[in-house]
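With one protein chain held back, the other chains of the complex are shown just where they sit.
And then chain A:
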Amino acid sequence: MELSEHIKTANVEAVTLRRPFHPALRGTLCVTSHHLLFSDRKDEASRQLLILIKNIDAIEKSVENLFGYPRAVGSSGTITIKCKDLLVLQLEIPGMEECLNIASSIEVLNIVITSHRQKERLLWDRWRVSKVNSDYSVCPSYPSAVIVPREVDDDKLIRSARFRQGGRFPVLSYCHHRNGMVIMRSSQPLTGANKKRCKEDELLLQAVIDGSELGYIIDLRSAQQAQQARMTGGGFESKSCYSHWKRIHRHHERGKVVQESLIKLVEVCSDPSHTVDRWLSKLENSKWLSHVHSALSTAGLVVECVERDGHSVLVHGSEGTDNTLLVSSLAQLILDPASRTVTGFLCLLEREWIQAGHPFQQRCAHSVYSHARLKQECPSFLLLLDCVWQVWRQFPLALEFSEALLLRLAQEVYASNYGTFLCNSEQERCAAGVKENTHCLFQSLLKPDIEEQYLNPLYEPTDLAIWPSVHPQSLQLWTGMFLRWTKHAQNMEEAREEVWRIVKEHRERAGPDRTNNTLSTHCDTLTPFENLMDELTIL
């Protein structure tokens, strides 16, 4: 529930304010989520008073005409506000109803704000930043700092890391504010053929779900593949060892298969001679849209667990550097309004892809036209961008950024003037001195004024989860990407400009207050928790 929903009466005119050392003032009183605003609304030298609701210690109300004529013309009430800094104010409010509303709104807000904070602190009480990987010895592909359950100490983490492929032990990826449920990610456990166990790993996961609840492990391989992985030393979390976790297998293609899909897709897109039938059959044959479909469905499943059913989730495939990141970041985009802003989305990429050790250099060494033999190439990141585009198609107002930003990222990830997508992990970037010797793409995208083309003119933030439809009919080929060099693109560009024109016209006419407000809502959604997360990424 939004804080502002507790406000019964947002503003009242003709209120008289009395306070020490000042003459009585008449003006307008306005209640917002965090402030009490009083203004006499005179153009010049206007007197305003801004009080933090947190600052209010007590509130007393006295209403005239309480009995008798409830709607009498002359009815009014007085609220006495006693602040924590010992200031005492009196507000005379015309209209008994308004008076009571204002008083009760302030009271409720005061309580709610407090509990909000407590809840957050509670969340933070359960988690901590661990520097166990500060020299990258525990997990070479993880960043130096990760978030883990508070009760699990670094020794346990090291043991758990030994039990996970590439040392990628379960770490926090996202915490859902509404219910405190989390998305964790890791790589596969190394159970092997003889079903090894690791007490610390089990404890770590146990700590995540806090004992009594149930968690979900979304394994991005089919059950059969997971079984087979045991032959080569990998495996999965068995029911008997992880009794509070329920495992769900979803099959996702990876590596070479996805790369070949992309090659086939681009091939069919660049051959204009196809008949409709041939086009459809080749499009099907490329399987690219099937990958998009399964990525979005699994992300939807994760969100369903977290948001609808209120359970924590652990996502992993085998290595935990491709599909795992794809699913966890898509889930956040669907769940979290903060990740739908430009800044938030770039932060998401920084956190979930760059810091989390997606091996960009290996995956994006070659694109589709190269004759070089495929080694480790895989367009996981491009798949993410495609999925984000699909979400935007279905919720054209919900994302602050535009298709152009996605296209720019798709370009930068393969070849870039910036250092952002260099190397395979933070360790490598550190060793190569990327931060010292190159510029940051995200910084240049954000500073000083983000280019208009990267913004979505229709953006209107919503706090709700945006569940995309995953019916095949609802998914489309990303023409802006795969057919961007066709003549057809020009008409679309003109249409886009027309949308901008209409929006600008509207902004001019309706005044700037609208845009200001959208900005302020951004700030609101960036809660302390995310700020910490952001700080982490800067670390």
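What we mean here is this: contacts are C-beta pairs under 8 Å (C-beta built on N, C-alpha and C of every residue); 3 or more make two chains touch, one makes a residue touch a chain; residues count from 1.
The working rule: contacts and distances are computed from a predicted model.
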Subject >> Chain not present in the shown complex, as UniProt names it (candidates "creatine kinase", "Cell cycle checkpoint protein RAD1", "BHLH domain-containing protein" or "Myotubularin-related protein 6-like") >> reply: "Myotubularin-related protein 6-like"
Original post:
Out of A:24, A:50, A:431 or A:502, which is the one that touches the chain we can't see?
Top reply: A:502
Original post:
For the full complex, which residue in A:204, A:220 or A:269 touches the chain that was left out?
Top reply: A:269
Subject >> Positions on chain A where the hidden chain makes contact >> reply: 2, 4, 7, 10-11, 28, 30, 32, 39, 216, 246, 248, 250, 269, 272, 274-281, 283-284, 287, 289-290, 292-293, 297-298, 300-301, 303-305, 307-310, 393-398, 458, 460, 462-477, 479, 483, 486-488, 491-492, 494-495, 498-499, 502-503, 505-506, 509-511, 513-514, 517-518, 520-521
